[in-house]
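A single protein chain has been removed from this complex, and every other one stays in its place.
Moving on, here comes chain A:
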Amino acid sequence: ASGDRDDDGRCNYSSLLACGAKSSRSPRPAGRHRVVVPHLWPFRDEYEKLSGAYVNNRIRTTKYTLLNFVPRNLFEQFHRAANLYFLFLVVLNWVPLVEAFQKEITMLPLVVVLTIIAIKDGLEDYRKYKIDKQINNLVTKVYSRKEKKYIDQCWKDVTVGDFIRLSCNEVIPADMVLLFSTDPDGICHIETSGLDGESNLKQRQVVRGHAEQDSEVDPEKFSSRIECESPNNDLNRFRGFLEHSNKERVGLSKENLLLRGCTIRNTEAVVGIVVYAGHETKAMLNNSGPRYKRSKLERRANTDVLWCVLLLVIMCLTGAVGHGIWLSRYEHILFFNIPEPDGHIISPVLAGFYMFWTMIILLQVLIPISLYVSIEIVKLGQIYFIQSDVDFYNEKMDSTVQCRSLNIAEDLGQIQYLFSDKTGTLTENKMVFRRCSVAGFDYCHEENARRLESYQDDDDRADAPGGAALGGRRGSGDVRGPRQAAFSSPMETDVVPDTRLLDKFSQITPQLFTPLEETIQNPPLETLCIIDFFIALAICNTVVVSAPNQPRQKIRRPSLSGMPIRSLEEIKNLFQRLSVRRSSSPSLSSGKEPPSGVPNAFVSRLSLFSRAKLTSPVEEEGSRPSESPVGASSSVCCTETKRGNGGAGVTNGQVGPAAGQPLASSLCYEAESPDEAALVYAARAYRCTLQARTPEQVMVDFAALGPLTFQLLHILPFDSVRKRMSVVVRHPLSNQVVVYTKGADSVIMELLSAASPEEASLEKHQLTIREKTQKHLDDYAKQGLRTLCVAKKVMSDTEYAEWLRNHFLAETSIDNREELLLESAMRLENKLTLLGATGIEDRLQEGVPESIEALHKAGIKIWMLTGDKQETAINIAYACKLLEPEDKLFILNTQSKDACEMLMSTILKELQKKGQACPKQASLSVDLLQLPAPQDSELRAGLIITGKTLEFALQESLQRQFLELTSWCQAVVCCRATPLQKSEVVKLVRGHLQVMTLAIGDGANDVSMIQVADIGIGVSGQEGMQAVMASDFAVSQFRHLSKLLLVHGHWCYTRLSNMILYFFYKNVAYVNLLFWYQFFCGFSGTSMTDYWVLIFFNLLFTSAPPVIYGVLEKDVSAETLMQLPELYKNGQKSEAYLPLTFWITLLDAFYQSLVCFFVPFFTYRGSDIDIFTFGNPLNTAALFIILLHLVIESKSLTWIHMLVIVSSVVSYFLFALAFGALCVTCNPPSNPYWIMQEHMLDPVFYLVCVLTTCVALLPRFVYRVLQGSLFPSPILRAKHFDRLTPEERTEALKKWRRAGKMDQVTSKHAEPSADQTGRRPPSGPSAVFAMRAATSCAVGQGDTSVCETALDLRCSDTEASQVAGPQKTKKAGSPPSLKLK
């Protein structure tokens, strides 16, 4: 991120940090970093110098202003090539020599199109303007230097350096550093749903040093300056420091930053100083607007537009040459070659040249100007119908499908590859605790399993109550009630404990800890392990505790429940008074000097406090809520200590094990991830209840031990690189610094303590536990459970202090902070002791197997990309029918590239051997660009690849082989994949195979994949809205995908492609009438139609029907499309719009225009008809032909179609009649006067029109009839289903399926095995080479269902492992899952 930063700056920063941030430097110039000083008198000069360049808080998201609307909008519109083309035509028509129409008339279509778009843009912009204005005029409290208090000011007047005071539920007007919070712990909660849609509260912290101030920060006394990075759009990063007047620096992080657009929750009031305002805020910088994607169909259409251009040029050249030749015969006949105004005669060559341009103007309609406008309108209509589909409505979440990209709906109908996330996408992401293994014993929780089965039946019940309980409490807060409920459905919260484990719990007594030192040799080690295990479950997380009746009010003291609650205010007061008793923040206990201004007494109090803790095994702080807040600190602690010893029973006797349960069930846990919540609920079931959490301490009510208060020293949050999280606490019973770590088993297993020589026996014990646990873990994973390992580590105080010092340095650094923090985490999380493992079930979403089956049938290849471990992933894949039991499974799990290559070629060979039976696949190997889907029912294969191996497979040299391999497999499962790998896989497949890809996911880790795919779909689940924000479509459940693709995708695709084809047809057919006429007017560019009619013909009379067709056409009903997913293949192969279809359409257009011209031509040949009277039947017939053509192509016609078609005809005649009646001398030289009227009375006119229409449409009609009778496409056959009665329908469906199978078999045998020889990849030699040279182990972990393949693999495996053996042992802590079979 800081790659472009100059060395100078970096040096300064690192040196500053190295020397303890004590350097007196003059304020740095703003440069790449930003310096913020308070917007106050003492800093006036500096403020002006520094902040002059900073923008204020006024926002303007509009593109235009009143003044620049016209020029800017025009400028933007003329970025489109099509518009430029039409502008060019308009300009061309102003050249007198080539002018074909009246100058003004040619402008009309362009002006109309531009106006429509401009109006649309303008309205959109005006809406934005109004919202901007509303936002800019919101009022907030800003500190005024004049009045020396906070006054109301509009958002737009807020500037960088202002102090702002916000109350609860207020929206943050600008990015600001949090300086004060009424919260006693110096924290403040914000809701970021406005920013990223995540509705769980996020915690923000007052700047270190300010947190300890009891009174509100006084802006007048604030003398620090803030230096931070320049504005950027990274929401998860904020780096900087706050420099006090004494040059002491305090690091700032994103924990200190309040982001614009978020809402203050749970906190009475906060004060902050603005660092970024207006458009420089992170929220605004992230506001990049919707993406513009171009759909495949549109790209196709664009190439055909280019063909049309070519056609136009050819036609114009014909005209030019023709005119030249014609004129050369009559060069000196003044009748025909009318001289120029100055009397001279144009030479034929020059005239031909001019004619070329004239013809371009004349035939311009060939390039359909209205096509683009129509496409946009049609897409809007299609989106409207997708969003209106009631089937997408999810009652539980009260949400429906969201179309965020407006212009790629038709791509939904062409998807070939689907990449799906697992958790939350295929599964419900409702984590249910299933089993656990502690100290090597498995507890299978049978009762719990039974309970869960009962939920399977009535799923709905599980979701309702939470929302109901929240309802109506707080106006704005409970809008997200239903969503919150999902985290705490009884299914997830009510865990039934395992009886065996409960028995062991009975052995737990507080006495276990008191004689800790003596009993170390014969400890009930298992019991200790159990205690630690459940404590870890309860505290190793970031769960926020809140009471359901105060949804966003965190629970601070369990004891409160024992007191009569009077009012919210009183509770708040209590909190404030209690806040004195805060413990130190981690940084302070590291021995660093407390910030100036904080009394020394505070420090001593802290030390006393912590000492007091040593002696109190059971701590109950909340027992004295009435204590005076600023009382002598030492005495407070003393009383506490005393109280603590016997106190549990005095005031809070009822908060014992007995009262714990009802109290606990009234607690609400809000977790960042549902896994965490599940574990906390599981711990609660064993009466190890998480009671409250503050930044400094965690309270756990452990049934047997009583309430425990852990001093929270540090949290190392979860990240996807480390795949684990840790908490560092001071254990209240042992008073040791303990690290509890929880994470993916592969990671934790590698971090377990290696042999420590002095404790051999213990070590041995540990090893057996480890082995047993691993067995259990594998077992869990096979059942499809999500596994987590829990481990701990005890640290000495000195070790901890040492680590903390380094960690602090990492925290305060501005550059390289992420790397340093990661390093620091690595230093902490090692030499762990394994406690146990948990298995959490994530149930499949409703309808997932059916959907996947349908999508498979539709010919879509489905890849599952998950971060879960291999066994879990495979199991879920089986459960959701991604893999069938009879599938052959190939597993790629290797440690080196060579091994990977070798294994892949072995598998490929194996597959090809099989494949020779079915010749279809023989052609696969060579041409990757034309990989057909090997639809083979006999050979079904699934490929499993792990993240590490995927890394090799994605490398350039192996890509081809990997893709080839995957093309043989129906399903591919990538497990242990990182977000980056996910997107790389999608990129690879999309780029190399040239296929349409769709990625679906629900979490932030799927965002990159969603963005890379042709279509990204977000599942609006429980993991926030980041995926949705990045997606093109958002659905609430995976099963909606099948209807979205199979029905709407199919419809959108066929509708739009047919409409585009129709547009080409329409324009070519109509324009050719003019072209044919050129042959009879000496190629002089005469139009036999009045210009207005010509223009309105396209703009009015024939524009609405195709649009209606594009929106409402229904070739097959939704039910049939769902029942016959095979019909989807039609869209995958782009059958509705192949290049051939385009040319056939053009051919038909040529034919129809020929008929439409020559029937009237022969009828009127030699008569006294004049030009424009001749044009009238041509136009009228063309109108009927074009409209009836649409009727023939339509598969369903509703009254709307009829209405539009009839009104098109009526409007044409009305216009012609009115024009003919009113236009006497207007619009020379064409004179429509009374022409239509004359014709309406002439029977020949009708005869001509009828004949022309019939002859023109006859071929297409006959073709469609023959197609319908003799060789109906699957779509046409499926259409018959809609007419059948339900019984007939089921019968027909059965027959269809049987026939389909038969068909497959016959065609397979029928197809000659043409090119299978010599097309095999050179896998043989390379495989041998790989076997010899294998430097690391190649492991093919064949599942049981791998039958013959295993033979092959086995031989290579053994050979490889022999070579690799020694190396493997060298590599400490390689994943134990790499066992050879």
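Quick notes
Everything below uses one rule, namely that contacts are C-beta pairs under 8 Å (C-beta built on N, C-alpha and C of every residue); 3 or more make two chains touch, one makes a residue touch a chain; residues count from 1.
Note that in this section contacts and distances are computed from a predicted model.
Remark: of the listed names "Centromere protein O", "Septin", "Cell cycle control protein" or "6-phosphofructo-2-kinase domain-containing protein", the one matching the undisplayed chain in UniProt is "Cell cycle control protein".
Annotation: of A:L963, A:L1154 or A:I1169, A:I1169 touches the absent chain (contact as defined above).
Of the listed residues A:Q387, A:Q507, A:T768 or A:Q955, the one in contact with the hidden chain in the full complex is A:Q387.
Considering A:A439, A:V1007 or A:V1107, the position touching the chain not shown turns out to be A:V1007 (whole complex).
In the complete complex, the residue from A:N56, A:T263, A:N407 or A:N1098 that touches the missing chain is A:T263. Check A:V95, A:I314 or A:I333 against the missing chain and you find that the one touching it is A:I333.
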